[in-house]
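One protein chain is absent from this view; the other protein chains keep their places.
Chain IDs A and B follow the sequence of writing; residue 1 opens each chain.
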Amino acid sequence: MNTFLHAKDLTNIDLALREAAEIKQERYKYEHLGRHRTTLLVFFNNSLRTRLSTQKAARNLGLDVIVLDVNQGAWKLETERGVVMDGDKSEHLLEAIPVMASFCDIIGVRTFAGLTDRHADYTEQILNQFILHSGKPVFSMESATAHPLQAFADLITIEEHREKGRRPKVVLTWAPHPRALPQAVPNSFAEWMLAADVDLVVTHPEGYELDPLFVGDARVEYDQMRAFEDADFVYAKNWSCPGVTRPDDYGKILSTDPSWTVTARQMAATRDAHFMHCLPVRRNVIVSDEVIESPRSLVIPEAANREISATVVLKRMLEAMG
Amino acid sequence: MNTFLHAKDLTNIDLALREAAEIKQERYKYEHLGRHRTTLLVFFNNSLRTRLSTQKAARNLGLDVIVLDVNQGAWKLETERGVVMDGDKSEHLLEAIPVMASFCDIIGVRTFAGLTDRHADYTEQILNQFILHSGKPVFSMESATAHPLQAFADLITIEEHREKGRRPKVVLTWAPHPRALPQAVPNSFAEWMLAADVDLVVTHPEGYELDPLFVGDARVEYDQMRAFEDADFVYAKNWSCPGVTRPDDYGKILSTDPSWTVTARQMAATRDAHFMHCLPVRRNVIVSDEVIESPRSLVIPEAANREISATVVLKRMLEAMG
Partner (left out) sequence: MNTFLHAKDLTNIDLALREAAEIKQERYKYEHLGRHRTTLLVFFNNSLRTRLSTQKAARNLGLDVIVLDVNQGAWKLETERGVVMDGDKSEHLLEAIPVMASFCDIIGVRTFAGLTDRHADYTEQILNQFILHSGKPVFSMESATAHPLQAFADLITIEEHREKGRRPKVVLTWAPHPRALPQAVPNSFAEWMLAADVDLVVTHPEGYELDPLFVGDARVEYDQMRAFEDADFVYAKNWSCPGVTRPDDYGKILSTDPSWTVTARQMAATRDAHFMHCLPVRRNVIVSDEVIESPRSLVIPEAANREISATVVLKRMLEAMG
């Protein structure tokens, strides 16, 4: 595996889930694979879970880790070709990327959507420059449109908690938030659920339709309460307008309707569903204290599985290097 | 040992001092203990000595280290329950702490006193949330009211330089400083000296009385020159009003009297005492150049012993894990 951005990059999801279970039993089983190898983790944006879990995953595999925080204020990268660089940008990514790649074997990149230029975001301009110019395996640690390490951890968590012998109903529900957020998490969650053995229902106010690239022909239900009926898993997340049905509103907040906050009211309609969220979460905005603190809340084991998903991904990349 | 905040957490101070001496002879003797284990060092506040010495101590024990600088501007944690999180705080510590704990085996926390709410500081609100919610061993890398790794290093240093066969007189003296500082260092120093085989005298202007929780019934002498008489060790430190005798002045500067600056004048009253300070120190405010540069100054070996105290503490935590 040379790139990790989409569910299909793992080729076989079931096999990946078995590898995840194996690593969870024995974290350091593949420690020999990373010997004399280095992964560089490049953060263009803040991170807590990803920063910690990916470092831990790398060390599980015996990889050396170098963390690079790109302070955008101090060190701006030029991305356009042909520019006379006499302004505030002191380095072009055409140099910066191959240089970074010189000192490592695998590169992880975190870069958020700008939420102003849909085309730039959905063509993953920054991440793809790393893929094109680094000559090294590159994995997304959340990029403009996708957060595959999160979605893979979510799937591992569902696999661990699903009722045996039943195809679970999984609801991805939009919830309000005071700031405009990217679509990376819901995009990847939808994509991975479609690739897995679950029934996905997506619910959100009108205008929040996700890109078909990720959500395919998943059932969309605009009535949140109806979507929650008989759900086994409820996955809450805010996202800003994806610009699919309302192109001019890309990246904007279309609703702050507090009735979409996930509370005991909606959860009562489910089959005693597990509650999930990628974190960080704003309590009593996205979800009530009562629901997130209930015994059915999976937010902590879900975050803990970020170590497992990252370990599987790095293991695959190391194995592909031979 | 599951928590490290107070001298009593080490159970047996003499044994701990013997372990310190052993580790100082052979830094990597217990390197096998940390194999396949990770310590997370969480800094809510700046640090130089603690940052470097604790990383080194962890590596002495074969531990992997992950350093997390919590930039309070960018990543504010909500600490109150029941709040509608629609403001500037994007994550609640009820999630953040168990998540951090998921990726490590031992957690170190640095968090300074706010110096406005005495109750919040003296109940160690942040540190105790880590102890309560992490499910992992937690050690203070200086918290609101205590700096036990410093006090343990101080004690190791005194042990190394004391005159054999004599119970040393140790003077903790307040000294002026242009900014209001926490009481963590003098609190822990007093506590550890009371637990050790030394005679402690505390000297400071009126109003600076330390909390009895730490200072017990140690002798307090308001006349600095009298306190210094026949001292074997002089430990200088500034602190702000502890709010014990003057509750309304908690965290305030009550005096900037330059006559309290430690100079050759006071040192002349001692038994050629060693001079100590935890650093960083403001020269010619806390102590004169002459005293800090004298052959009796222990400030550098004292700082170097921070590696030793941290190694003993992490060793104890690893041993307790089995």
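As a convention for this text, contacts are C-beta pairs under 8 Å (C-beta built on N, C-alpha and C of every residue); 3 or more make two chains touch, one makes a residue touch a chain.
These numbers come from a predicted model, not from an experiment.
Undergrad: Based on the whole complex, identify which of B:Met85, B:Ile156, B:Ala218 or B:Ala303 touches the chain you can't see.
TA: B:Ala303
Undergrad: Which residue among B:Leu15, B:Leu48 or B:Met321 touches the omitted chain?
TA: Per the contact definition at the top, the residue touching the missing chain is B:Leu48.
Undergrad: Under the stated touch rule, tell me which residues of chain B contact the chain that is not displayed.
TA: 27-28, 46, 48-49, 51-53, 55-56, 59, 178, 279-285, 289, 292-293, 299-300, 303-304, 307
Undergrad: In terms of residues, what is the contact footprint of the unshown chain on chain A?
TA: Those residues of chain A that touch the unshown chain are 36, 38, 40, 64, 66, 68, 71, 74-75, 78, 81-87, 90-92, 94-96, 98-100, 102-104.
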